[in-house]
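One protein chain is absent from this view; the other protein chains keep their places.
Coming up: chain A.
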Amino acid sequence: MKKGLFGASVSAILIPSVYLLVSIILFVFGARTGIAKISEQSSALNDAKKTQGVLQQKESLLRQIETEVNSQVDILANVVPEKNPALTMISQIKNLAAVSGITITTFKIGAQNDAGVVSFVDLSYDADGALTSIIPFLNTVKTLAPISTLDTAKINQQGGLASANVRIRVYFAGYPTKLPSLTEAVNELTGEEKTLLDSLSGLSLPTFTTLTPQEPTVRESPFN
(Lines give C-alpha, C1' and ligand atoms only; values in the text may rest on other atoms or scores of the structure.)
Protein backbone atom coordinates (compact mmCIF):
# COMPACT_ATOMS: atom_id res chain seq x y z
CA MET A 1 0.00 0.00 0.00
CA LYS A 2 2.85 2.25 0.86
CA LYS A 3 4.41 1.56 -2.53
CA GLY A 4 1.14 2.44 -4.29
CA LEU A 5 0.86 5.62 -2.30
CA PHE A 6 4.42 6.61 -3.20
CA GLY A 7 3.76 5.74 -6.89
CA ALA A 8 0.65 7.95 -7.12
CA SER A 9 2.40 10.93 -5.51
CA VAL A 10 5.40 10.57 -7.74
CA SER A 11 3.18 10.26 -10.80
CA ALA A 12 1.23 13.30 -9.74
CA ILE A 13 4.44 15.36 -9.73
CA LEU A 14 6.46 13.54 -12.37
CA ILE A 15 3.99 13.71 -15.25
CA PRO A 16 3.37 17.49 -15.06
CA SER A 17 7.11 17.92 -14.51
CA VAL A 18 7.79 16.09 -17.77
CA TYR A 19 5.29 18.41 -19.51
CA LEU A 20 6.95 21.41 -17.95
CA LEU A 21 10.39 20.20 -18.93
CA VAL A 22 9.31 19.52 -22.49
CA SER A 23 7.68 22.96 -22.68
CA ILE A 24 10.80 24.65 -21.33
CA ILE A 25 13.04 22.72 -23.73
CA LEU A 26 10.74 23.59 -26.63
CA PHE A 27 10.67 27.22 -25.56
CA VAL A 28 14.44 27.48 -25.18
CA PHE A 29 15.22 25.60 -28.38
CA GLY A 30 12.54 27.41 -30.36
CA ALA A 31 13.54 30.82 -29.02
CA ARG A 32 17.26 30.25 -29.62
CA THR A 33 16.79 28.94 -33.14
CA GLY A 34 14.22 31.57 -34.00
CA ILE A 35 16.24 34.47 -32.63
CA ALA A 36 19.36 33.26 -34.45
CA LYS A 37 17.41 33.06 -37.72
CA ILE A 38 15.81 36.46 -37.17
CA SER A 39 19.16 38.00 -36.33
CA GLU A 40 20.68 36.50 -39.48
CA GLN A 41 17.74 37.77 -41.47
CA SER A 42 17.97 41.24 -39.91
CA SER A 43 21.59 41.41 -40.98
CA ALA A 44 20.59 40.40 -44.53
CA LEU A 45 17.82 42.99 -44.42
CA ASN A 46 20.23 45.70 -43.34
CA ASP A 47 22.64 44.72 -46.12
CA ALA A 48 19.81 44.79 -48.64
CA LYS A 49 18.74 48.23 -47.39
CA LYS A 50 22.30 49.52 -47.60
CA THR A 51 22.77 48.12 -51.09
CA GLN A 52 19.52 49.64 -52.20
CA GLY A 53 20.51 53.00 -50.71
CA VAL A 54 23.84 52.92 -52.56
CA LEU A 55 22.18 51.88 -55.81
CA GLN A 56 19.53 54.58 -55.50
CA GLN A 57 22.18 57.24 -54.83
CA LYS A 58 24.31 55.97 -57.70
CA GLU A 59 21.44 55.84 -60.17
CA SER A 60 20.26 59.29 -59.16
CA LEU A 61 23.76 60.78 -59.46
CA LEU A 62 24.40 59.16 -62.84
CA ARG A 63 21.08 60.47 -64.19
CA GLN A 64 21.90 63.91 -62.82
CA ILE A 65 25.33 64.15 -64.47
CA GLU A 66 24.40 62.28 -67.65
CA THR A 67 24.26 65.40 -69.79
CA GLU A 68 27.35 67.22 -68.49
CA VAL A 69 29.78 64.32 -68.17
CA ASN A 70 30.31 63.93 -71.92
CA SER A 71 31.58 67.48 -72.35
CA GLN A 72 33.82 67.06 -69.30
CA VAL A 73 35.27 63.88 -70.81
CA ASP A 74 35.91 65.71 -74.10
CA ILE A 75 37.83 68.44 -72.29
CA LEU A 76 39.81 66.24 -69.92
CA ALA A 77 40.67 63.62 -72.54
CA ASN A 78 42.41 66.44 -74.39
CA VAL A 79 43.97 67.95 -71.27
CA VAL A 80 45.56 64.68 -70.15
CA PRO A 81 45.40 62.47 -73.25
CA GLU A 82 45.72 58.72 -73.31
CA LYS A 83 48.60 58.56 -75.75
CA ASN A 84 51.77 60.54 -76.48
CA PRO A 85 50.48 64.00 -77.35
CA ALA A 86 53.73 65.43 -78.79
CA LEU A 87 52.30 65.94 -82.29
CA THR A 88 49.13 67.52 -80.94
CA MET A 89 51.25 69.89 -78.85
CA ILE A 90 53.39 70.81 -81.86
CA SER A 91 50.23 71.70 -83.73
CA GLN A 92 48.99 73.75 -80.78
CA ILE A 93 52.30 75.61 -80.45
CA LYS A 94 52.41 76.30 -84.18
CA ASN A 95 48.90 77.72 -84.11
CA LEU A 96 49.73 79.87 -81.08
CA ALA A 97 52.98 81.04 -82.67
CA ALA A 98 51.15 82.07 -85.83
CA VAL A 99 48.73 84.16 -83.77
CA SER A 100 51.53 85.64 -81.63
CA GLY A 101 53.80 86.60 -84.52
CA ILE A 102 56.47 84.11 -83.52
CA THR A 103 58.42 81.95 -85.92
CA ILE A 104 59.11 78.41 -84.80
CA THR A 105 62.18 77.07 -86.54
CA THR A 106 62.75 73.62 -85.10
CA PHE A 107 60.89 71.05 -83.07
CA LYS A 108 62.48 68.12 -81.32
CA ILE A 109 60.56 65.37 -79.56
CA GLY A 110 62.38 63.48 -76.82
CA ALA A 111 61.81 59.91 -75.69
CA GLN A 112 58.68 59.38 -73.68
CA ASN A 113 58.99 58.55 -70.01
CA ASP A 114 56.46 56.04 -68.66
CA ALA A 115 58.04 55.51 -65.26
CA GLY A 116 55.54 57.38 -63.11
CA VAL A 117 51.77 57.43 -62.71
CA VAL A 118 51.69 60.12 -65.38
CA SER A 119 53.87 59.67 -68.45
CA PHE A 120 55.51 62.59 -70.18
CA VAL A 121 57.48 63.52 -73.24
CA ASP A 122 59.91 66.42 -73.57
CA LEU A 123 59.37 68.71 -76.51
CA SER A 124 61.97 71.27 -77.52
CA TYR A 125 61.56 74.08 -80.00
CA ASP A 126 63.30 77.22 -81.15
CA ALA A 127 61.28 80.38 -81.44
CA ASP A 128 62.24 83.71 -83.02
CA GLY A 129 60.42 86.99 -82.67
CA ALA A 130 60.23 90.19 -80.69
CA LEU A 131 61.02 89.84 -77.00
CA THR A 132 57.68 91.46 -76.19
CA SER A 133 56.02 88.59 -78.04
CA ILE A 134 58.24 85.73 -76.95
CA ILE A 135 57.80 86.12 -73.19
CA PRO A 136 53.98 86.32 -73.33
CA PHE A 137 54.14 83.39 -75.77
CA LEU A 138 56.01 81.32 -73.18
CA ASN A 139 53.39 82.21 -70.61
CA THR A 140 50.54 81.34 -72.96
CA VAL A 141 51.84 77.86 -73.79
CA LYS A 142 50.69 76.73 -70.36
CA THR A 143 47.12 77.62 -71.33
CA LEU A 144 47.18 75.05 -74.11
CA ALA A 145 45.87 71.52 -73.89
CA PRO A 146 47.44 68.94 -73.53
CA ILE A 147 48.72 70.00 -70.15
CA SER A 148 52.42 70.89 -70.09
CA THR A 149 55.01 72.47 -67.86
CA LEU A 150 57.90 74.72 -68.81
CA ASP A 151 61.11 72.85 -68.19
CA THR A 152 63.75 75.29 -69.41
CA ALA A 153 63.91 78.31 -71.67
CA LYS A 154 66.99 80.15 -72.89
CA ILE A 155 66.30 83.54 -74.38
CA ASN A 156 68.79 85.72 -76.20
CA GLN A 157 68.13 89.13 -77.61
CA GLN A 158 70.28 90.88 -80.13
CA GLY A 159 69.48 93.80 -82.35
CA GLY A 160 65.83 93.85 -81.30
CA LEU A 161 65.26 90.23 -82.30
CA ALA A 162 64.93 87.59 -79.63
CA SER A 163 65.36 83.89 -80.02
CA ALA A 164 64.38 81.30 -77.48
CA ASN A 165 65.25 77.68 -77.06
CA VAL A 166 62.46 76.17 -75.04
CA ARG A 167 61.90 72.74 -73.58
CA ILE A 168 58.48 71.84 -72.28
CA ARG A 169 57.21 68.66 -70.72
CA VAL A 170 53.90 67.37 -72.09
CA TYR A 171 51.94 64.87 -70.01
CA PHE A 172 49.68 61.94 -70.80
CA ALA A 173 48.36 58.85 -69.01
CA GLY A 174 46.58 55.64 -69.93
CA TYR A 175 42.86 55.46 -69.31
CA PRO A 176 41.53 53.54 -66.31
CA THR A 177 40.65 49.99 -67.26
CA LYS A 178 38.25 49.02 -64.50
CA LEU A 179 34.87 50.29 -63.48
CA PRO A 180 33.99 50.20 -59.79
CA SER A 181 31.73 47.36 -58.68
CA LEU A 182 28.04 47.82 -59.46
CA THR A 183 27.15 48.11 -55.78
CA GLU A 184 30.04 50.44 -54.95
CA ALA A 185 29.02 53.98 -54.09
CA VAL A 186 29.86 56.74 -56.54
CA ASN A 187 30.25 60.27 -55.29
CA GLU A 188 29.96 63.45 -57.24
CA LEU A 189 33.03 65.61 -57.81
CA THR A 190 34.35 67.36 -54.73
CA GLY A 191 34.65 71.14 -54.53
CA GLU A 192 38.38 70.91 -55.17
CA GLU A 193 37.84 68.70 -58.20
CA LYS A 194 35.21 71.08 -59.56
CA THR A 195 37.56 74.05 -59.15
CA LEU A 196 40.32 72.16 -60.94
CA LEU A 197 37.90 71.14 -63.68
CA ASP A 198 36.86 74.76 -64.12
CA SER A 199 40.47 75.91 -64.46
CA LEU A 200 41.29 73.08 -66.89
CA SER A 201 38.19 73.87 -68.92
CA GLY A 202 39.80 77.22 -69.69
CA LEU A 203 42.67 75.60 -71.61
CA SER A 204 42.67 75.92 -75.39
CA LEU A 205 41.75 72.54 -76.78
CA PRO A 206 43.31 71.22 -79.98
CA THR A 207 41.07 71.07 -83.01
CA PHE A 208 40.97 67.91 -85.02
CA THR A 209 39.76 67.55 -88.55
CA THR A 210 37.81 64.47 -89.46
CA LEU A 211 38.40 63.47 -93.04
CA THR A 212 35.43 61.98 -94.80
CA PRO A 213 36.21 58.68 -96.51
CA GLN A 214 36.22 58.83 -100.29
CA GLU A 215 35.37 56.15 -102.75
CA PRO A 216 38.31 54.75 -104.74
CA THR A 217 38.61 56.41 -108.13
CA VAL A 218 40.09 55.15 -111.37
CA ARG A 219 43.72 56.22 -111.44
CA GLU A 220 44.93 57.80 -114.61
CA SER A 221 47.84 56.11 -116.30
CA PRO A 222 50.94 58.32 -115.92
CA PHE A 223 52.30 57.02 -119.25
CA ASN A 224 49.54 58.47 -121.47
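The criterion applied here is as follows: a residue touches a chain if its C-beta (ideal position, glycine included) is under 8 Å from a C-beta of that chain, and two chains touch if they have at least 3 such contacts; residues count from 1.
Just so it is clear, contacts and distances are computed from a predicted model.
In the listed set "Phosphate import ATP-binding protein PstB 3", "Tryptophan synthase alpha chain", "Carbohydrate ABC transporter membrane protein 2 (CUT1 family)" or "Fimbrial assembly family protein", the entry agreeing with the UniProt name of the missing subunit chain is "Fimbrial assembly family protein". The residue touching the chain not shown here, chosen from A:111, A:179 or A:218, is A:179.
Residue-level contact of chain A with the missing chain is found at 1, 4-5, 8-9, 12-13, 16-17, 19-20, 22-24, 26-27, 30-31, 34-35, 37-38, 41-42, 44-45, 48-49, 51-52, 55-56, 58-59, 62-63, 65-66, 69-70, 72-73, 76-77, 79-80, 117-118, 131-132, 135-136, 138-139, 142, 147, 149-158, 169, 171, 173, 175-176, 179-180, 182-183, 186, 189, 193, 196-197, 200.
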